[in-house]
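Quick one: the structure is below, questions incoming.
All protein chains but one are shown in place.
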């Protein structure tokens, strides 16, 4: 297999993934519902009252956006795609495409800080944790199969693996936090997305 | 980083944005509902009676189409993508992907020229204003970080910045107009899209 | 403007259009509804009874597929994209993205051959007619502005324009046929899609 067809391979994999990210991030809007108004009820307070669906929308948008940028950065370093990479990438996309469902579930139950809100928060966090694990597995596979463009020192390899594992652990922790306060989960996840965004701005720009 | 990978970077950013624009413009149709007919009711008058949803559909389609062309023109002049550009572009796409929601909200309330229609019009206009501000921020960032392909004179820089700021101001004005007449807002926004379309036809063709 | 950036221009226009066609053709499935069954009612007869939605789905899929191939063929001959082409292409995409709505409307009313079915058929045919007119306008613009890759003889120009106008006239005729028999409209439109498909297979392969 020559290196030009390798590149075509990773390009098509990236294009497919970009398509899935673009669609998932755009489908989130379908979960936003116009408030059902009673005769004479005012729209503005009804919209404000639906803050959980807007907060969940914004958070999932930020996560998918940062994930896309991460995916982008990762695949820039990948020179070849093998079947294992394709399947692990599909495993990641499974959680990406699923995200609108737990987003909607969380938005629906978030308001009440009830036990159902805690379950919905945990389902949401678990989906993100699984996506973070998928990222780790992809990177681990890429290093093990020497699919990267450049040689990395043992220290660089370790640092990069720790970095991805850290993400998985943090998201897993929000599963637990959901059982204390679902709203806190949403806020932490949103702040994490901002942090990852700015951290990347700082280190890699 | 060599210039070829820079180009690949902007290309993937454009491809992702094109995907989001294409999906958002196509999802608008999901907000169009078949009229619910009573036994013996005629379809044609019922469809005509639903003119607000068709007017809102057409307007949002025109805006997203013109925005896509604008995005296209802007990115043709951008030679390199940095992280800041990626995040500002995501900020723009946030409002692009959100647009089907205020479109649907506006269509639902437009008919009555009630206070709710005014609120729905203001939400719609505010979304467009935020998108226009995002365009300004992207262009300002691109100039400040010298990501453009060519050198621009101080006068050209000033003209281009004024041009983008003008768009933000005009859309912000329609927020106010919504409180006078929501229908006027929709008409003005539609005419603005046509104007931007033809103005570009004239100046850049 | 050098020819390489011209090519990039048409490539991005094609990629955006391909995205819209791909999304519109895939969104059609969202209009298919599972039959609502009463206690003890059997699924198979209920599905068979919903033949209009499957017939309308298949017909719209065939039309969008053939339109995409047509668009593809047309743009292979186009070497440069100007603003006029971009706007006429958006005019075409307006009817492409709208198609799931009249498809759903037609499917809902087709069963009864009532006056409402005739209106729904006419709305469906009118959408297709407007798409056919958009194709004619694009081709006319492309010829007038010399955006094609090769020189065409006056006879070839005339033949190609007649060919596109013919499509518009045939679809316009189905608007009238809808007022006689809506089912006949659906059948004729489906056969037209097959005919255009096979005619292209024959003449251009």
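List of remarks:
Order of writing sets the labels: A, B and C. Residues in every chain begin at 1.
Note that in this section a contact is a pair of C-beta atoms (placed from the backbone, for glycine too) under 8 Å apart; a residue touches a chain by one contact, two chains touch by 3 or more.
Since we're looking at a predicted model, the values are computed, not measured.
The shown chains contacted by the absent chain are A, C, with contact judged over the whole complex.
One of A:119, A:152, A:173 or A:187 touches the chain omitted from the figure, and that residue is A:119. When you scan A:86, A:172 or A:187 for touch with the missing chain, the hit is A:86.
Think of the hidden chain as still there; on subunit A it touches residues 5, 8-9, 12, 15-16, 19-20, 23-24, 27, 30, 82-84, 86-87, 90, 93-94, 97-101, 104-105, 108-109, 115-116, 119-120, 123.
Not every partner is drawn; the one left out touches subunit C at residues 14-15, 18-19, 21-23, 25-30, 32, 34, 37, 42-44, 47, 57-58, 61, 65, 68-69, 72, 76, 197, 200-201, 204-205.
Methods note: only the chains that are shown with their structure count from here on.
Subunit A and subunit B touch with mostly distinct residues; of the residue numbers seen at this interface, under half occur in both copies. Chain centres here are Cα means. That of subunit A falls 26 Å from that of subunit B. The centroid of the Cα atoms in subunit A and the matching centroid in subunit C are 36 Å apart. Within subunit A, contacts with two or more other chains are made by residues 23.
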